[in-house]
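Excluded from the complex is one protein chain; the other protein chains are retained at their positions.
Right, chain A next:
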């Protein structure tokens, strides 16, 4: 019968550090050698066990691990001695002592060393110390085999050969060593975890907590401003970026309001020293990314590994549309140079090249959550030590393609949008770019001024409901927000402001609101949709709103949700309508949800 067994305790000893149940218990980096470290661990145990000094290093290691494993809570009197077993494994058997023993042979072989030339003496020492008389075994394997150990020990418990078992890995050869012991019992105690291959592997790997990721710089361009300062000023004045269409050549001009960046392509190209033939997406991307890098002002950046993770959804569609005007009349016509950087990845390549970023580059395109995903992907690159710095975010230019597309979906508001209002009718499209400069802790410490904040949580979950509609339960949004909180180790009461996805469509705001209600009810933090200023900038929105979230922490801001009048009947909360300064803001959640059910939440936290 397969039953449920639990890991009721674990102990890892490696890298001169002792971990009990995942927490560092003792660390002695100053220890000069392995025996010195083991003796230092022994001294922390505050016991006098004469046998310890007779043991070889492998036995000392295994024995100490077992002492720590069984300390603090394990009541062996619950079991008969013959019901507790010890099943261990390692790679090099007793080779460490075998070598020592063989050296002793020339001067008269040492019996006290010879006895330790069997690996299973480790299980014997543990049995002697604890009076365990159940089955003991020692397996040799090249690597720790979590699958075998969980199956084998699980079966011993299931078949009542044993009622409790210490199992794991005790390896030591010269300077290399590792002990990983698990106490397995049939009864759940305290913070016990399930005895599964996955849990055992995770505990065994004992990866050090991934490093924090800090935000060192921000850059943004939207319809409400061409840089960070202009955007902040528009927030304060409550001036939205929406207006009649002026740059885009479209039949919808004068009928559908959009949030266009005020600069023309020529102005953008001039500002960046670029060819005006570039896609507007590239020009917007370069403008904001440059501002972010300049803002970060990272000392000696040329000596560091830098990555560029950029998102967009339309790529160079604006230029392809120009190409098609001639091409559609005669397929031998059309300027091919207009489509050379059509694909999304081209934007990233051109901008990375301009920024001089060579170490890592990739493009993410997951609809309206694209640049939120770019930021958290960038964070993972740093956390896993792939690079030191990542410029992450996204850009999208307004195009006929997107405007017509959203128009056919009938989710565009012919007036300025009213996110989270009972009478909202849809979204306004916008354009722009937003980037944050993510840096490792090591880089953060070299900055000439404090970093803005850190990225403490992130999650991506799928709504698994519909291609272009959100589920009534807000499943994906709920999972993303909850997952980000878990990642950050925060609870809902820690969140001081939510930058909502809040597109202003009936469907999004209903689903997102439901998810917020499920997670936060009855205590709602201040929240707003800054899309009421910027319009929905699609692939850029996650990056732009990340910049606003970072600034909210830095300056203690809460942004207003413009044009809100009537609370949605489904909810007991409503968005903030006033611009607030000097707020105590420690944690900001930023939501970005996209077609395809792709839902992401980021959490930024004060340092």
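Please note the rule applied: contacts are C-beta pairs under 8 Å (C-beta built on N, C-alpha and C of every residue); 3 or more make two chains touch, one makes a residue touch a chain; residues count from 1.
Everything that follows uses one rule, which is that contacts and distances are computed from a predicted model.
Missing chain, UniProt protein name, picked from "MreD-like rod shape-determining protein", "Beta-ketoacyl synthase", "Iron complex transport system permease protein" or "AzlD domain-containing protein": "Beta-ketoacyl synthase". Checked against the full complex, the one of A:22, A:81 or A:472 touching the unshown chain is A:81.
Of A:43, A:78, A:133 or A:358, it is A:133 that touches the chain left out of the display. Screening A:123, A:312 or A:428 for touch with the missing chain picks out A:123.
Panel shows chain A; residues 81-82, 85-86, 91-93, 95, 98-99, 101-102, 105, 108-111, 114-115, 117-121, 123-125, 127-128, 130-142, 145, 148, 151-152, 155, 161, 173 of it touch the chain omitted from the view.
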